[in-house]
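Of the protein chains in this complex, one is absent; all others appear in place.
As written, the chains take the letters A, B and C, and residue 1 is the first residue of each chain.
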Amino acid sequence: MNINVNDYLIVATIIFCIGALGVLIRKNLITIFLSLELMFNAANLGFVAVSEYLNLMSGDIFVIFIMVVAAAEAAILLGIAIAFYREKGTIDIDKANELKM
Amino acid sequence: MNSKDLIVWLIPFFPLLGAILWGVFGKYFKNYSGYLGSIFIIISFILSTVIFFMVAYGHSFTSTLYSWIDASYFKVNISTTVDRLSVIMLVMVTGISSLVHIYSIGYMKDDKGFARYFSYLNLFVFSMIMLIMANNFLLLYVFWEAVGFCSYILIGFWYEKKSASNAGKKAFIVNRIGDFGFALGVMLIFVNMGTLNYSSVFSGIHLLPPYLITTIALLLFAGAIGKSAQFPLHVWLPDAMEGPTPVSALIHAATMVTAGVYLIARCHVIFSYSPSASNVVLIIGGITAFIAAFIAMTQFDIKRIIAYSTLSQLGYMFMAVGIGSYAAGIFHLVSHAIFKGLLFLTAGSVMHGMSGELDLRKMGGLYSKMKKTAITFIVGGLALSGIPPFSGFFSKDAILASLFNKGDYFFWIIGELVAFMTAFYIFRLIFNVFFGESHVDKNLHVHESPNVMTVPLIILACFAAVFGFIGMPPFNHSIFYSFINKDFANSLNFSPAVNNYPWYLLSTVSVIAGISGIYTAYVFYIKKSLDLEMLKKRFKAVYALSYNKLYIDEIYDFAIVRPMKNFSVFLWRVVDSFVIDGAVNGIAQWISVTSSKVRKVQNGMLMSYVFTLTVGVIALLAYYFVR
Amino acid sequence: MSIFLKYILSIIIFFPLLSALILVFVNKKAEGLLRNLATVLSLVEFLLSSFLFIYFKSNTYEFQFVERFSWIRAFGASYFLGIDGVSLFMILLTTLMTFVSLLSSYKYIKDHVKEFVILMLVLETFMLGTFASLDVLLFYLFWEFMLIPMYFIIGMWGSGRRIYSAVKFVLYTLAGSLIMLFGLITIFILHYNQTGNFTFNLLKLYNTNIPLTLQIVLFIAIFLGFAVKVPVFPFHTWLPDAHTEAPTAGSVILAGVLLKFGVYGFFRFAIPLMPEAALILTPIILVLAVISIIYGALVSIVQKDLKRLVAFSSVSHMGFIMLGLFAMTAVSVDGSVLQMINHGISTGALFLFVGMFYERRHTRLIADFGGLAKKAPIFAALFMIAVLSSVGLPGLNGFVGEFLILVGSFKQYTVFTIFATSGIIFAAVYLLWMFQRVMFQDITNQKNEDFKDMTFREIMTVLPLIFLMFFIGLYPDVFLSRINPTVVHFVNIIEHNKYAYNLIKAKMGLFNA
Partner (left out) sequence: MLDLAQIYNGYYLEKSLLSVMPEAVLIIFAFLILLAGLFSNFSKNSVNSYYLALIGITFSFLYLFMLSDHTIKGFYGSIVFDKFDVFLFTAILLSGFLTVLMSKNYFDTRNVLIPEYYSLILFSISAMMLLVSSINLIMIFLSIEFMSICAYILTGYLKGESRSTEAAMKYFVLGAFASAFLLFGSVLIYAATGHLGLYNIHNFMSQQNYKLLYHTYNVHTFLVIGLILLLVGLAFKMSLFPFHAWTPDSYDGAPTPVTNLMATGIKIAAFGVFIRVFTSIYNFNVFNFYNILWVLAILTMTFGNFAALLQTDLKRLIAYSSIAQAGYILLGVIAGGYYGISGTLFYLIAYVFMTAGAFAIVIMFENLNLTSVDIKSYSGLGYKYPLAGAAFSFFLLSLAGIPVTSGFMGKFFVFSAAIKSGYYWLVIIALLNSAVAAYYYIKIIVKMYMSDNNDNSEQIKLSNGSNNTIVNTVNANNMDLQTFAESGGGKTALTETVLLKSTTSALIIAVIICLIFTLILGIFPQPFISFASRSVTSLWNI
């Protein structure tokens, strides 16, 4: 059996949805970030597949950039998470409800 | 501006000048305002006599001062017409008002509002003169309202008295109701004739369809009803007696209230082209004449009695103009002005002597104490009850005769009946006040009035005695008739007198009516051969009806005034505050409630934020797929 | 001189703003100085504006003192000023009223004098601009900003529920004028689609031809904007609150000038821009007008608060003016323009008097007064004159306007006119009753025993208005002769469009409908 590009895309979509679901239902900040990473990587997968199929470079380039950005974001998030932990003593996002209405 | 015009415009000028002077600088003039004011009026009286003879031996003319309103096709000038009708009115008005002015000097002597009083009075004279001289309907309307306003302030002259200020307000508002019709009539004339000048209107009126003429006539007559206090708008006149007595004499007997008659005489062309309207005039006149006399018979307030008699006399006049004998109407107008003015002034002097007492049950036997007043009063009374040779006899007789000759027998009978009642109530008054035993409380010092008051009375009395002869029957051969009727020539005399009975028969009938009236009064109040109380008991209902003025005020209050007030309150409280404003505030309320709901979206929980975002995405995708 | 005349409108419009700027630099402690300076400056302004009257050519309907500069090329908007017979008197009225109300508020305004006088002068500038501008965008600019100073005046110096009233006033009018803005923009765009170039020049926009159905929609939109200002019956509820709570000066300006903007807007914009729609909707508007007349009158009969009474009475009076305008005959429109002036004067005067009552007794309830005529004869006399001119007594200004309106509208709209005429009875009822309860009868309330008569300043405040009442009443020609050409031109436009309207009606088969 040969694997078609849109099979890759379908897989990517599924991963993306899983990630989104994770963000929706998890309360732990770190887990949420992991789910976000999942979504980003779904995109990566898609890009790689497509650029492979059309044998273009641009997709791969994009992927690299995305990885870099993801790394940077990880750094930011950890910073925020630590600050958040300092103040609330937890990283449960439901504890963040000072700002409302 | 030639001499004629100058004289014409000087006649209203002096009273106006007086009004402004006493009005603005009153406190500097003090009592002089009285004398000067009277002098002003006398001057304009002399001037008007001059004009009178100019017209009598010359011919009528008009004179324009300036163009008042000029709005594209609506043009009105301030200008006068001077013809026989207006000069007669002029002389009468200025004459009587000068007498009243002189009288007032005495009457109002120690009133703190002396200057104010004379300023008002002059203003009134000015307005009345202009009303008479106006040569177009708008100007007429303007001064029609102006005299109404003057009577408003004069009735309410003693504004501290609630009753007085109420009476003034009532007079003004009731007049306005009449003027409402009048204004509509004027507009109707304008939109159909394109002009408001008497001459052009009268010359063109016959071109209009009959129904229009009738409508116009009736609307104008509505104004007349208001001003001349005819039924059903007569309610204001009796209350108007709250004002100073000279005012009652001048405005509410001699001049202003007769303006209605003058109006119809002035518009005789219009009325003569509309028999139905004229019939309405006749009927209203008859009703008023009768009910007024009926009410007058049982009143105790002397001024009110005279006021009601004024109403019924006005009723006579309207009957006259109603059947198209305008000359007779005007003749009675003038003579009535004289003797009724006399009656009021004498009543005033009685009040003066009795220091403000009005109830005839508290009087009696005053003849000895105030002879001049008493005699003049009796002269007036005789004139009113139509005893020859006093003026009232001739004028009233002229009307009754023309009624009979026209074949309106019903109204003739009413006329005679009213004549009887008139004689009765006026002599009931006289007997109760001047004769019989005195009911005056002892510590009240009764005295005759000063000469400044009595002299005018005497003058008037003389006129009342002799004036009639210029209307020597048979009326339509008399001097007056031949003088005035030139003006009514252009009216379409529908069906001239059908049958021409000998005048002396008719006169005898009315004289008998008068005398019998006087005799009845004599029997009741001097001989006391008949028991009044018993009569009152027997005709309880009738008596009550008469005594309570047919309950008309109460009916109005119940049927019109209260409902209107309640309706207004309803409009304000319910419609305005509740419905409309409620709607407005309701919207605001709704918005704020919604917003308080909307804000809940931002509930501070990160999950829900993510959720909304996702929902948004799904919605967009759904839109694509579903579409 | 010639230069002065060339730019006279701009000078008149911006002089008050300039004076306000001057006043900004006066120390706010020096209240006396502020007051006097402001009053004097406004007087100067009035004298300036009188030049317009002197140099106004009364024999033409063309716009005069025209100034035109390019302003926003992108929208084809220009700084385009000019006046005709109508706006002339509106401008004079504005300057006079501002002067009077500044003079009147010497005692009434106790704190924040500086802010007050500055706001008044700024307000004046914007009112004048609104009357003078012939460019729609410019007009709208002036028109809507006008709300803000007025809002502050009501809200800062008002009494009672002043904030509620102020906010209500602003939102009510703002909502109206935003809808109106929609209409104006749409016409602007339509003109663009037809001619291919943007312009806000009113005279050019006049000959935009708008499809009838759209025209009706737009007319309704613009009608809302102006009807709120007038105010016509269902949109009037902001008025009693605003009038009642505003300080005297505010009420005077509101009644004297602001209400006129509605009618002026109809005259200058709504009707000429969309004549057919105006003609089609006339009956409805007339019904509303007549309702306003009678409704306002009836409601004012039962008012307990003097100011509220006057406020409702002006609802009734503005109804007359609307009737006259929409009857669209030369006479009636003449009348309603004159009546706009009259209403400004009479009602303004009434508010001044009410203000004086309030300054003396700190109450406005009719029940608290009574028998004042004895204590204050001059007060009573002048107040009576004002009342009578509002009643429409012949010889005073009110009568001429009202009668012209009625006689003008009588032919086409007989029934409406008859109902409207009944308003003159009610006017007598509520005003005279009020007068009696306040001035006549005996003094019931001890507080009134030491009721002061008018001071010299107060007399000076009302004297110009009283004079005008008599002058217009006795010799209205001075005004009519200048108003008339404009009005005749206006009516001719409508007449000309009547044919178009009839054609359309024939097309739409409205004859059988």
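In this section, a residue touches a chain if its C-beta (ideal position, glycine included) is under 8 Å from a C-beta of that chain, and two chains touch if they have at least 3 such contacts.
Because the structure is predicted, anything quoted here is derived from the model rather than measured.
In the whole complex the chain that is left out makes contact with A, B, C. From the options C:Tyr108, C:Tyr192 or C:Phe471, the residue with contact to the chain not on display is C:Tyr192. Interface residues of chain C with the unshown chain, by the touch rule above, are 28, 71-75, 111-112, 115, 137, 140-145, 147-148, 151-152, 155-156, 162-163, 166-167, 170-171, 174-175, 178-179, 181-182, 185-186, 188-189, 192.
As for the chain not pictured, it touches chain A at residues 4-6, 9, 12-13, 16, 19-20, 23, 29, 32-33, 36, 39-40, 42-43, 46-47, 50-51, 54, 56, 58-59, 61-62, 65-66, 69, 72-73, 76-77, 79-81, 83-84, 87-88, 93, 96, 98-101.
Residues touching the missing chain, restricted to chain B, are 591-592, 594-596, 598-599, 601-602, 604, 606, 608-610, 612-613, 615-617, 619-621, 623-624 (touch as defined at the top).
Rule of thumb we're sticking to: only the chains that are shown with their structure count from here on.
Chain A and chain C have centres, each the mean of its CA atoms, that are 66 Å apart. With centres defined as mean CA coordinates, chain C is found 38 Å away from chain B.
Here chain B touches chain A in the complex through residues 599-600, 602-607, 610-611, 614, going by the rule given at the top. Listed in rising order, the residues of chain B touching chain C in the complex are 66-74, 138, 141-143, 145-146, 149, 152, 156, 159-162, 165-166, 168-169, 172-173, 176-177, 179-180, 183-184, 186-188, 190-191, 564-565, 567-569, 571-572, 575-576, 580-581, 584, 588.
Contact residues of chain C toward chain B in the complex are 168, 171-172, 234, 236-237, 240, 295, 298-299, 301-303, 330-331, 334-335, 371, 373-374, 388, 393-395, 399-400, 403-404, 406-408, 410-411, 417-418, 421-422, 424-425, 428-429, 432-433, 436, 439-442, 474-477, 480-481, 484, 487-488.
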